[in-house]
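The other protein chains are all here in position, but one chain of the complex has been omitted.
Per-chain numbering from 1; labels A, B and C assigned in written order.
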Amino acid sequence: MIDFGYGLTPSSTLKIENVANPAFEELRQREPDVAKCIACGSCTASCSAGVFTEMSLRRVILSLQRGREKETLPMLQHCMLCGKCLLVCPRGINTRHLILSIGKVYKMEEDR
Amino acid sequence: MSQNVVVIGGGPAGIEASRRLRDLGYTPILIEKTPVLGGHLARWDRLFPEGIEARTVLDPMVADLDGIKYFTETEVSSINRLKDTWVVKLSNGLSAQVRAILLTTGFDLFKAEKKEEYGYGIYERVITNADLEDWFKSGAAPQFDAVNVIGFVHCVGSRDEKAGNRQCSKVCCVTAVKQACEIKEKFPDATVYCFYMDLRMFGRKYEDLYLKAQKDYGIRFVRGRVSEVSEDNDGHLFVKAEDTLFGKPLKIKMDLLVLMAGMAPAADNHQLARMVNIQTGEDGFYLPQSIIGSPCTSSREGIFFAGAATGPKTLPETLSEAASAALAIDRYLKTPQKK
Amino acid sequence: MRERILAAYDPFVLPFVFGMTFVLAYCLIALVKVLLQLNAADRRKFALSLITPTTIVKNIRDIFCDCLLHVKLWKRNPVLGYMHSSIAFGWFMIIVIGHIETILYIPERLHRLYYPIFYRYFMEEQNTTLQGSFFFFLMDFFLLIILSGITIAIIKRFRSRIVGMRRTTKLTLTDRIGLYSLWAIFPLRWIAEGFTAGVAGGSFMTVPINWILHNFMSKPENITVAWWLYSIALGTFMTVLPFTRYMHIPSEILLVPMRNAGLPVRHTRKGFALTMLYSCPSCGVCIDACPMGVQKKNVKDATVYMVRNLKRRNQKRSLEIAEKCLMCGKCAALCQVQMDACGLRLAYRTAQEKKTNQIPADFSYLAAVEPIAPAVEPVALDDEKVLYYAGCMSSLTPVISRSVQKVLQSAGVRYELMDKDGSICCGRPLMLAGRQEEAQQLIAQNRKLIEASGARILLVSCAICYRIFKEHYALSGVQVWHYTEYFSRLIREGKLQLRNSHQTLVYHDPCDLGRGCGIYDAPRAALRTVGQLVPALKERKESICCGGSVGSLTLRYEDREPITRNAIDNLTANNPEAIVTACPLCLKTFGRFAPVPVFDFAQVLADNLE
Partner (left out) sequence: MIYQGKQRIWSEYQKEIPTDHWFYVRSCIRQSFFPASEKTFLEILRDRLGKDVYETPHHTTCGGIAYHSEAIPQETVMTIIARQFALMTEAGYENYVCSCITSFGLYSEVIEDWREFPELLAKIRENLWKATRREFKIPTYLAHASDLIYKFRNQIAEQAKFRLVNKATGEPLRVVEHIGCHYSKMFPSKGVGGAEYPYVLAGMVESWGGEVIDYPERRHCCGFGFRQYLVKANRGYSVSNTHKKFESMEPFKPDMIITNCPGCPYFLDRWQYVIAEQTGKTYGENGYGIPVFTYEEVAGLVLGYNPWDLGLQTHQVAVEPLLDKMGIPYKPEDKYKGPRGELLQRPDFPMNIKCC
């Protein structure tokens, strides 16, 4: 392979057509409410951990739907499970159980 | 002999207004350019938000037309003002002299082929909401096989300068969610996506339908406008959009794409407007005296509107506007003419 | 008094002996197993408690009151209380008296296990002699008490409404065998002693039975049949006991001292927990207690079913129950054997989290949270600088922190707000989710911040935070006060001038404040100065959870509503003009559905300051 000093940059397009997202399906079994999320961001706004870190439950749910959990799972480590998101969610999603279920379905990669 | 009123447009607005006028003792002359009464409703299978059959709304109306002279496949050839009456000449040779004309010309479904980049009329697997409704109504076997991923594209020809329609057509979001649930029933293990900019579920029980779509039918909502559609070598579609909430472009291979064509102003609005010398708004729909205060009266004496002729409307709004137009006509005809 | 049967033995005692040895062996093995399962520290703690005099007295008193007299049950349902205590205490006395007779008159037979039980058969005694008639009378008296208890038990079995029982558990097969054998024991004893009454002595019970069944009892060969049946009934009951709900009889005797020793529930099926599982009599009191029981589908989630599923090692159901529970503690408060139901469930959640959670917590960012600027000038000893910790939930109910500050200012108290711009959570919701170590990290960081603030009093307006500050924070030099206590103290010290609005108020005891920390009267005392208190149907220890608790992990939002509405009906039974509570979560939860305005405790005070 010749190094020309420039190369192909990978496409940032998400190809999710038939990406069988088994993990998300399992999460949906454990907590069907995750489907009700309308990504309004109330949870992220009122998040106790969000005051100190970039924790955002909205982005986590969305990235799980897109199969891109690697980018957002580290955020969940900061969650104190205080339950404020549970109180403010306009869709009445049991966000605490969702977070706990995510912990059971998705695995953190030991990159360190 | 009771006074006549000319009603132009045989859709739900025209029919309902005619029935009300008849009940008020007038003889409505209902003119419909297509062979069938009922307008777009005649083509629809089930209505949001609860999915009741369109037939159950239309059939009783169409069955109750005695006392109304209606002419299908007939158009208005000319209208002229004679003192305080209008002389209306019809394409079937008849003519009527009336003091009030009700324009219930409704809307045209936006021609989805105008959005070339979506490929309607070019890719087999791209259909419109009307085509889908036809298929639901026909009960025929599915036209395509291996339908595993289905997409609904909102705002086709609505809120779109390039398509010449800046206004929101109001009904396509809730129709899309309804059809998404219906199609999921037909293809239970398909994944259904809805591409929206803003999901406008404003009416009563609309939000419940949205919630049901999410929870029970597993419809996936992607916040992002579809930019282009292309066909791969086996005839399936590539749909491109940006997931604006996630901030990344998105490409999905789909087996069926439904374009939610919006409500465009009726093509022959200008023609009729010229005949009776009234204006259409910048958006092409007729201009009532005031959108809030008197949506059914026009700027010209004796000319009235009802239904989607003055802008996108849901069916209940159309029917109630038809009733209020009938009353407006009744009040106008009952006031003594100024000598 | 002489021995009728010189060999002091008869084959009919065998079933009883077999049953007795079996149950004693079983209990012994279980005891050893339980003690071995305790970890070393708990075992030492338990042993220590057994020799400290105060706990010994407490143990004896508790065993006597709970196990024999069922005092707690009397308070709750006198009829059932009588039934249980009559059978338990009566039977206990019969055994004791039997042994006393044996010791007095034929001590050498004492080593024979069966002898005191079948004393009548082996010893011939006339009711004419003083001690004979005395013992006959005593025995028959307790026999009567037991039989009365048994008749109530039979009525309860078929017409449970009459005895005021509402919902209870279904009897398993082994329970049924145990129950019917228990019923059979004493009537058979009555008949058996009827025979001996004919031959030797008897009293007001055994003699009349002899007349009634004279022709049957006169035939000598029937005598052994009666005693055989009596022994068999005893034997079957004893053998089947460990597998029935009646296992609670022996195991509660072990549970009481373990509880008094203050052992924690570490594992759901080992040590203290195992004793609990055995001690559950499946009485079903917790079914009525559970606030979730409002919905039919939740009835099967009461503690009795948790115990049952744990015994049957049904992982799936145990987890479901453990995760759904509101942790309101009402079933534990009313439990007849005072089982730590919440501790059991929390232990299950903790084990589950440790096993299945794959996203470890990372609270390293907490270190960056700076403490509140410590008071610049040194704080005089008596000057109580107050640090007010409103808690996460209070940022969603601002009326609370605003009212608390208004009251503090009016009382001239110098205070600092610990979480003006977002706080580190107190850790209790994390702990309730089963993440104990992670909670410790929050506790450690919060402790550092509190102690660094130089305050001497930590004021908390949330019942949930209060409980964990009380139980898990070892704050040196800082006292933790719940604002209900602190404000009623301010009122007592005259630092707060309040006017009585004579508004009829009902006070809702937040679970973590009332049952959790035992604070019932302080809020009521304060509220009486500003309004007229109206009682709820059920309050104090039996107050009904508002349904909004973060204790429940899996309850769906729509399933919380019926619980809340039920709690509101309970509160508004005497139609107060307003509901007052002392927890942000209850405030928010009631606020959604209550027909009358819902105020926070501090809000009511703040609104009625002079």
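Keep this in mind: contacts are C-beta pairs under 8 Å (C-beta built on N, C-alpha and C of every residue); 3 or more make two chains touch, one makes a residue touch a chain.
Source: prediction; values computed, not measured.
In the whole complex the chain that is left out makes contact with A, B. Across B:Thr56, B:Ser230 or B:Asn277, the single residue that touches the chain missing here is B:Ser230.
Touch with the chain omitted from the figure is made, among B:Gly121, B:Pro142 or B:Gly164, by B:Gly121.
Interface residues of chain A with the unshown chain, by the touch rule above, are 1-2, 4-9, 11. What chain B contributes to its contact with the hidden chain is residues 113, 116-117, 119, 121-124, 228, 230-233, 235, 238.
Note that in this section only the chains that are shown with their structure count from here on.
Viewed as a contact network, the protein chains form an open path, each link joining two chains that touch. Here the largest set of C-beta contact pairs joins the chains A-C. One inter-chain figure worth recording: chain A and chain C are separated by 41 Å, centre to centre, where each centre is the mean of the chain's CA atoms. The set of chain A residues touching two or more other chains comprises 33. Residues of chain B touching chain A in their complex: 148-149, 191, 199, 211, 214-215, 218, 220-221, 223, 240, 243, 245-246, 248-254. Those residues of chain A that touch chain C in the shared complex are 33, 46, 48-49, 51-53, 73-74, 76-84, 86-88, 92-94, 96-97, 100, 102-104, 106-108. By the touch criterion given at the top, residues 12-18, 28, 32-33, 35-36, 38-39, 58-59, 62-63, 65-66, 68, 91 of chain A touch chain B in their complex.
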